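So that we are looking at the same thing, I have put the structure below in structure tokens.
Here the complex is missing one protein chain, while the rest keep their positions.
Take a look at chain A:
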Amino acid sequence: MSGGLPKALPSTGPHSLRDMPHPLAGSSSEEAVGGDSTPSPDLLMARSFGDKDLILPNGGTPAGTSSPASSSSLLNRLQLDDDIDGETRDLFVTVDDPKKHVCTMETYITYRITTKSTRVEFDLPEYSVRRRYQDFDWLRNKLEESQPTHLIPPLPEKFVVKGVVDRFSEEFVETRRKALDKFLKRITDHPVLSFNEHFNVFLTAKDLNAYKKQGMALLTRVGESVKHVAGGYKLRSRPLEFAAIGEYLDTFALKLGTIDRIAQRIIKEEIEYLVELREYGPVYSTWSALEGELAEPLEGVSACIGNCSTALEELTDDMTEDFLPVLREYILYSDSMKSVLKKRDQVQAEYEAKLEAVALRKEDRPKVPADVEKCQDRMECFNADLKADMERWQNNKRQDFRQLLMGMADKNIQYYEKCLMAWESIIPLLQEKQEAK
């Protein structure tokens, strides 16, 4: 999207629900469930909203990456989980159609959440609800509470950092929509989180606020028990693999922070370059007005520089809207992962402390008391969940960054291609001989 004045929001999203073929249309549910192990390309297309291209099985680049639409959709693309590979997808969630609501007390944006599923947990095959950012925030908090042993994907930043950014501008809303869509898709892909009660309600409830007020009626056992873990236990020794993960995340977040700063600096320099270009081009026009034979060539150069300026503006807009937010998301992601690691440490510490307490009691009971056993259970569950999630995360991270960086390269290639075309087209004009003298 090129920059400009903030535009009014569209009243309908890019795709109407009617236009989208149901992923399982044309076949009975039983057939679909027991059918091909890998979803057909059509299913892939319909599932990922707004995508116009495929991710090929061998991981190659989708065709048609030169069009802006596909470039940005590349960044939103989620790869199929390794775990789910071979299984049929039975849950599809999409975020689209942002709308502005003006009330007496406040103005806010809602997004349409479309869910299609064959799971028994869903009463209907299709749902369409509207949610606002604070609903997503609520969902994330609930997930963190109820699934503390899992890595919960991050949300886009709550508050707008600079006062300059208009939170109702089309660019900002679109960036946020993409991030929210990604958030839900990551949950959808998760074998445990996608079955979470709160997630279900979020997707289906007509009145979410009423449900919110009901309180935490549906906590799972694990969640409840972990909630009661007191802090303050000192960890004896962290298992190597979790120590490694912690160190990795530290360095990872650091490097991402650096990349974020570099990217911001590049955009800043490019904008300043653009400002000068916008003054540079018109001077050739002014000169052209003085000349006779040189008038056309000079005017041509002026127009050419103008085209390059426009291409540069598109590049900086794209980088700001598509590249930076994803970087920041991953920084948030690794931050929240670090806190899950800390919780794991706490669970292990508690177990170790209780074990030690039993040993110190010097009782001859060979049997380990029940509550210590429960602690051990808790710890081992936590470790297992976390390990599985880390692997999944690593895989997804790899795919996400692959696409993000390829997208960045793509945008730069497109920029240079536009400029190249402009300059090549002007050569014949410059070489033209004037007949009339």
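Criterion: a contact is a pair of C-beta atoms (placed from the backbone, for glycine too) under 8 Å apart; a residue touches a chain by one contact, two chains touch by 3 or more; residues count from 1.
We take it that contacts and distances are computed from a predicted model.
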Name under which UniProt lists the unshown chain, selected from "Sorting nexin-4", "DNA polymerase epsilon subunit 4 isoform X2", "WD repeat domain-containing protein 83" or "Pyruvate dehydrogenase E1 component subunit beta": "Sorting nexin-4"
Residue in contact with the excluded chain [from A:T104, A:N209, A:S237 or A:Q431]: A:Q431
Contact partner of the left-out chain, one of A:T107, A:N141, A:T251 or A:S339: A:T251
Which of A:D137, A:E272 or A:E356 contacts the chain that the document leaves out: A:E272
Residue in contact with the excluded chain [from A:D137, A:E157 or A:E293]: A:E293
Residues belonging to chain A that touch the chain removed from view: 60-61, 248, 251-252, 255, 258-259, 262, 265-266, 269-270, 272-273, 275-277, 279-280, 283-284, 286-287, 290, 293-294, 297-298, 301, 304, 398, 401-402, 405-406, 409-410, 412-413, 415-417, 419-420, 423-424, 426-427, 430-431
